[in-house]
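Here's the structure we're looking at; comments come further down.
Only one protein chain is missing from this complex, and each of the others stays in its spot.
Letters A and B mark the chains in the order given here, with residues in each chain numbered from 1 onward.
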Amino acid sequence: MKASSPALEIAEYSHGYHFPDESVFRTRIGLDESVVNAISERKGEPEWMRRYRLRALGAFRKKSMPSWGADLSSIDFDALCYYARPQEAQSRSWEDVPASIKETFERIGIPEAERKFLAGVGAQYDSEMVYHSIKEDLSKLGVIFTDPETALREHPDLVRRYFGTVIPYLDNKFAALNSAVWSGGSFVYVPKGVRVDVPLQAYFRINARSFGQFERTLIIADEGSFVHYIEGCTAPIYATESLHSAVVEIIALPGSRVRYTTIQNWSSDVYNLVTKRAAVHRDAVVEWVDGNIGSKRTMKYPSVYLIGEGARGEILSIAFAGKGQEQDTGGKAVHAASHTSSVITAKSISKSGGIASYRGLVKVNEGLRDVRSRVVCDALLLDGDSRTNTYPVMEIESDQVSIEHEARVSRIGEDQLFYLMSRGMSEAEASFMIVSGFLDPLVKQLPMEYAVELNRLIELEMEGSVG
Amino acid sequence: MMAGSPSPWLGELRADARDRFESLAWPTPEEEDWRRTDLGRLDLEPFLADRVGKAGELCPWAGEPGASAGYIRFESGGCAELAISERLRSRGARLESMGMGSLQGESLNSALMRETFASAGDKVAVWHFARLEYGAFLYLPPGLKIEEPFFVDIRESGAGRHATPQIAIVLGEGAAATVIARTKESLGSSILCNSRSDISLGPSSALRLFESSNLGPGTPFFQRSRARLAEGSSLERLEVQLGGGLSMTRVDCLLEGRGSEARLDGLYYSQAGQEADVGVSLRHLSPGATSKAFYKGAVASGGRAVFQGSIDVGTGASGTDAYLSNRNLLLGPAARADSIPTLRIGNNDVRCSHGSATGRLGEEELFYLRSRGLSEAEAREMLVLGFFEELLERSPEAFREETLADLRRRMPAAA
Partner (left out) sequence: MASNLAVRGLEAGIGEKGILLGVDLDIRAGEIHALMGPNGSGKSTLASVLMGSPTYELRGGTVTLDGEDVLALSPSDRALRGLFLAFQYPVEIPGVTVGKFLKRAIELRSGGGGMSVSAYIKELREAMDFMGMDQAFINRYLNQGFSGGEKKRMEVLQMLMLKPSIAILDETDSGLDIDALKVVADGVNRLRGEGFGALVITHYRRILERIVPDFVHVMYRGRIVLSGGRELVEKLEEKGYDWIREQYGIEEEADEGVVASA
């Protein structure tokens, strides 16, 4: 028997699953009712969730692939494994980790302790100590921060009330897929009036020993609360499977504020398709900060549905498309209430034939007053091979609005290069300074360590391009 | 060629188009270009029947054209009048009625028609060629530069008539012309208007084209304009879209020649019950070309407009300078404006950008005007006309005045 990834034992397959012992478990290749049932049973879920998953499977089969966006035609749904217990997904030896990845860790300055974890080596991530003390502080505040499986067990009513309310499984094919086979992710609940001052980070969760394929995240910020959630990291992430389809739902109840930051750098041949949406209630604010580097194809359009008066949404998107990569990203703002505003700022960089596309929607429903929206897209093409596309759509059905959109394409200016070089910088350094200046207004919004790591990562990427 | 019967090429073209027409299915909103216009809402049956038009009659000659360089007028498919300055004719200019012109004119006209037919993408576009009855053809030989404008007037009327107005313009190297084309529908008609303008500009030639459409409130309207620009040529065009029920207009500008320039402006106004789908595409296929498109629309309560503009820059089009702007004014509740500006850029030595803004008349401006004694309606009218002014200020006086008058007629009358 051959393993598709090194050092992995394969269990026998029949009727969905077979596990001779606790340590090795994965469902068989392909997707059908028995696989879905196996997943649900394995997790010990309540009946309603199992039925939900099955209905979602039905929707997945019926729905067609999106007719726009990155080219997804080479995904073979029948050839994928849809569930593997986290530990198995991460077992290769440090020697097997490619030298380029090791060098990246070194250059970006990833702490030793994290390197093995990120590289998929070993199952233990030694964040237990850190996590425990944070967990104590949080529970004193009444904040729930755990994985969705645990939440389903310990807070079933809360989950049932909100799960799937922002992104129903009928929404699109990949939301349906995730709804059928989701596993892992985060569940966050912040009680009324509570401010969580320290950002909640995904990899603090003990159970998160891998970056799952079908993570499901649900964040509920009760009235007047504040939380900042961060997921991903700038270091290249080892992934066994090639399709990642996550769903993130945020419910920002009246007066609350949620900031969700993602920096994703998938290093391998990954298809990264994420549905992220926030329901923003009266006087609430949701901010999406989305950084996409790497992966083969990414399709991600963080969205804000402004459903209460005074709601505000902001989407900041950074995309870097290198050789062979397609970043298809952007944002959507749907105004369903008066006195709402949205801002979308998207910056992309394409290099060595990479393609960065912005796809966005601003929609204003009928009969609304005092709605404002501003979208700015800036694309930087570093060389003649690279491409960029901008596909914004504005659908405006109310007249008491102010809707603005602008997009610009540029390259590194010769006069800018000359100016910086006349102050002693080499061409490579001057190029990098201009590129990091291009991103600066957005990078400034990231937590310090991320900003620093991101800058170093861009520098690395650019070394390849400037001779 | 016998007087009174059109050249054979026109019949052959119609026949080929008919074959292609039969083989195609009507486009649906599943297709990219038709996503925002649902043909299924129209009853096309009445217009499919073949109706004999007046085309084929020799155009009555109207002597010298007076202040213009020439003019041609069509009434429901028949050429009603044709005049061109003898001086210009003797220098090689040709203004003719399609199918009934000189040997040289017919040869050039048929070549252009064949080429654009080959580019026709969907059943509606092909339908135009399948029923092509009449058209104005203008040709200027190399080096001939004419300042006075040519006029093309198209008047349509009838019940259940599928009208296919056609304008074709070919300019030789270094030639220059100004053309004002107006299409109107008579009151009380019920036609479907499926029109085209096709332009071929030789190297270093220059065309200024002002086109307006003023159709009945329920008239389905499809218009395709296509322009090919050779090296160093320039096209300046303003289209004014007023009237029509469900309308879908597309401009396809191919900047094929190095250093070619296009300035494409558009003005549209949608009243209650009207749905306009206005599109313009700037395609940079060669280096050093410049293009600018400014489209402005106003939508009254109960009306709807969609603007779809795109800039496409091919991999070889270095030194491109392209800009697209769309501004929409919403004049009341239940007015809807969609704006979809697109960029597809494949070369990094470019300057490309686009902007779009949608909103309503400024409260402060309205207040100011009213404080000077204007009524609400007068103030609104003044601001709307002011909104369109920058597009009209470059047009010939007569065109500008007529457009302003047409716009005024559409707005709630000032007391």
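The rule is short, and it goes like this: a contact is a pair of C-beta atoms (placed from the backbone, for glycine too) under 8 Å apart; a residue touches a chain by one contact, two chains touch by 3 or more.
What you are looking at is a predicted structure, and each value in this text was computed from that prediction instead of being measured.
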Which displayed chains the hidden chain touches across the whole complex: A
Given A:Val334, A:Leu420 or A:Leu446, the one touching the chain that is not displayed: A:Leu420
Sole contact to the chain not displayed, among A:Gly142, A:Gly367 or A:Pro441: A:Pro441
Subunit A, residues in touch with the chain not shown (by the definition above): 413-427, 429-430, 433-434, 436-441
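Everything below uses one rule, namely that only the chains that are shown with their structure count from here on.
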Length of the line joining the C-alpha centres of subunit A and subunit B, rounded to whole Å: 46
Subunit A residues touching subunit B - in the complex, by the definition given at the top: 67, 366-367, 379, 381-384, 386-411
For the subunit B and subunit A complex, residues of the former touching the latter: 30, 315, 318, 328, 330-360
